[in-house]
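All protein chains of the complex are present and in place, except for one that has been dropped.
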Amino acid sequence: MGLLDREFTEDNIVISKVDDFLNWGRLSSLWQVGFGLACCAIEMMATSASHYDFDRFGVIPRPTPRQCDVIIISGTVTFKMATRVKRLYEQMPDPKYVISMGSCANCGGPYWEHGYHVLKGVDRVIPVDVYVPGCPPRPEALLEGLMKLQEKIRNESLVKKAIV
Amino acid sequence: MKSTQEIYNLLKEKFQEKVIQHLNTLPKEEVIEVRPESINEIVEFLRDDKELHFDNLILLSGVDDANGSKNKLEDGTEEITGGTLSVYYHIESMDLRHKLVLKVSAPRENPEVESIYDVYGCANWHEREAFDMLGIIFKNHPDLTRILMPYDWEFGYPLRKDYRNPEFYQGMKVPY
Amino acid sequence: MIFEFFADLLGSQILSAIIIAALPLVFIILYVLLANWLERKVSAHMQDRLGPMRVGWHGWLQPIADMIKILQKEDIVAKDADRKLFSAAPVLVFVGCYAAFAAIPFSSAFVGADLELGLLYILAVSSIVVAGILMAGWASNNKYALIGAVRSAAQIISYEIPTVFIILCIIIVSGTLNLTTLSEQQSGTFLNWYILGGDVEGWKKFALIPFMFIGFIVMYISSVAESNRTPFDLPEAESELVAGYHTEYSGMKFAMYLFAEYANMFVVSALVVAMFLGGYQSPFGYVGDLINVPWLIPIEQFFWFTVKGLFFVFVQMWLRWTLPRLRVDQLMALCWKYLIPIAFVNLLIISFLMIL
Partner (left out) sequence: MALKTEEMVLNMGPQHPSTHGVLRLEIELDGEIIINVKPHIGYLHRCFEKHCEAMTYPQIIPYVDRMDYLASIYNEFGYAVAVERLLDIKVPERVEYIRVIMGELQRIASHTVAIGTYGLDIGAFTPFLFLFRDREKILSLFEMTCGARLLYNYIWVGGVSHDLHPNFLRQTKEFINYFKPIITEINNLLTYNKIFIERTANVGILPLDAAINYGITGPNLRASGLKWDLRRDDPYSIYDRFDFEIPVGKGWMGTVGDCWDRYYLRILEMEQSLKILEQAIEQIPDGDITSAIPKRIKPPEGQIYARVENPRGELGYFIMSKGGLQPWRVKVKAPSFVNMSIFGDLCRGHLIADVVAILGSIDIVLGEVDR
């Protein structure tokens, strides 16, 4: 649509400065979808609460996916839920990021073998940026996952990657 | 407060052949087995009788007895034919402080049990769950649909011992 | 005054008018950034947290980062939405708030349009917001948005009635609808503010104080309701209606609602300040008078007005993070069963007092 959607073929100082500026905005204000699935959601709530305070990083929960940047898949994704998770992801506006929190969302966790109704890894439905291991991950682990995501955003660029 | 034996005698007297037997050989819990088509009138009597007054259904659980003939299929899994599926009813009286376990068994091929949703309100969801998990059909139930599994799940009843997982559900791979 | 200044400087009235029109916009943007940051810090400290900390000193760059991010976001219009109305609604909502700023007297030297009917104008213009919200709710083709919009319309229209009654009280006492005149009448010290009876002479002043105080409370409650803040934030009640009428909005369109919400908070606070708390007048007199520097006075007035306005904005935040939310029928009951009768009786008593 606009200038920002275009990819540039060569790098220069202006573009990389603009990159830094835009990336800084994106990584400092990651609004999360206020959405919890299972046990990890409680740890996610604990992360937002006073003791760990997600808001320090500029992360606030928004109730509607339309105004969010990051979705934290916090818990077991079942087949009944998987279609909804996918729908939710599709409703978010670009640029959007996914943090998969906890073993269940990463790979099915303890339910990998006999879980006839458990999706073994949310990455079978939506693309995942950061995996946070643990069952459930401690709030510190989630914070680290968020910082990993920020690192990833920091290295994004408007310059088209050369095809090697 | 009444023991299971006393209640069994009472029931046998009133319902005759609708009450099948009193199982008290196994440890821990005594069970009264009744006919699946008359469970509704029996629990209604148990609830309304002043002496018994079983006002609370604690739990309704379906069990796959897996006592039919097992034949191995080519892919290594088992299929069970014949035998029974059972439903256990744990009921208690909150003021008289006695408990009772009822059991009904129905043939696996046509597991029909009378619904008791009109006697105990919470039986409604419990029965739906038993239907969802084991395929036990509760007659006269107002809304016997799947409750936990997706409504369009057509791969059988997961808690049956011979349940086999599908390969894909709506394009999503099911096994690990 | 500023208008004449620019007109002399540039030699063109049109250019000067454009500058004057842009000034409130600059103010709104700066104020929204500040208020947004303040809201997050205030809420955080009330809740034993720190709030934004990572960008700048105590996260003061947070709203700027938010804005940069929102600018980059995809602008989604749902397939079944009414495209034209969907795009027009946020503009309309913002215009409603922005237009209200035209008549707000920031200082004796700067008021966008010194209207004779200033009070009435603000009241009328801010009703455009309702139209915008209704459009948003309808055009989104989303049930939550629709319910939120209908609630909002009902709420804002109902709460305008007690507001008008209280404005009538002020008119009876002051005899003017012009906000600048209203402020000028309250000059001197804070004893001349209308909440303390204004410049009325004799015993009447003391008789007026309790009723003015009631009027102030009613006015403030209904103005909080008009700006859709907790405990009256039903149109966007998070736990019931997801995000209410702006559920479907993303990117800059959502940012416009955000701007409008904060701007609206200031408009209603400014109205309360102008009516009851001396407008732009200082409570104690001016430094400019003391040291005989006349051009300092308008700047001081601007300072006092902003401080008073921001204080009431702060009170709104305070309420938001303390109180639970009312239910829709209780909201209406509060308005129709309590506020309107109180305001009406208040009006009668004040009129009676002024006739005497």
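Things to note:
As written, the chain order gives the labels A, B and C, with residue 1 at the start of each chain.
Throughout what follows, contacts are C-beta pairs under 8 Å (C-beta built on N, C-alpha and C of every residue); 3 or more make two chains touch, one makes a residue touch a chain.
Bear in mind that the values here come from a model prediction, so they are computed numbers and not experimental data.
Although it is left out of the displayed model, the omitted chain contacts the following shown chains in the full complex: A, B, C.
Shown as candidates are C:A207, C:M252 or C:V328; the residue that touches the absent chain is C:V328. Across the entire complex, the residue among A:L22, A:V70, A:V98 or A:V118 in touch with the chain not shown is A:V118. Against the chain not displayed here, subunit B makes contact via residues 26-29, 31, 55-59, 61, 63-64, 88, 90, 94, 97, 99, 101, 120-122, 124-125, 133, 146-150, 158-159, 161. Remark: the residues of subunit C touching the chain excluded from display are 43, 46-49, 143-144, 147, 230-231, 233-234, 237-242, 321-330. For subunit A, the list of residues touching the undisplayed chain reads 33-39, 41-43, 45-46, 49-51, 61, 63, 65, 75-76, 78, 80-81, 84, 88, 110-111, 113-118, 135-136, 138.
Operating definition for what follows: only the chains that are shown with their structure count from here on.
The touch graph of these protein chains is an open line. With centres computed from Cα atoms alone, the innermost chain of the structure is A. One simple way to say how far apart two chains are is to compare their mean CA positions; for subunit A and subunit C this gives 37 Å.
Subunit A and subunit B, compared by their mean Cα positions, are separated by 44 Å. The mean-CA centres of subunit B and subunit C are about 63 angstrom from one another, to the nearest whole unit. Counting partner chains per residue, subunit A has no residue touching two or more of them.
By the touch criterion given at the top, residues 148-150, 158, 163, 165, 169-170, 172-176 of subunit B touch subunit A in their complex. The touching residues of subunit C, counted against subunit A in their complex, run 40, 44, 47-55, 59, 61-62, 64-69, 71-76, 238, 242-243, 246-251, 254.
Residues of subunit A that touch subunit C in their complex: 1, 4, 21-22, 24-26, 28-29, 49-50, 53, 55-58, 60, 62-64, 66-67, 69, 91, 93-95.
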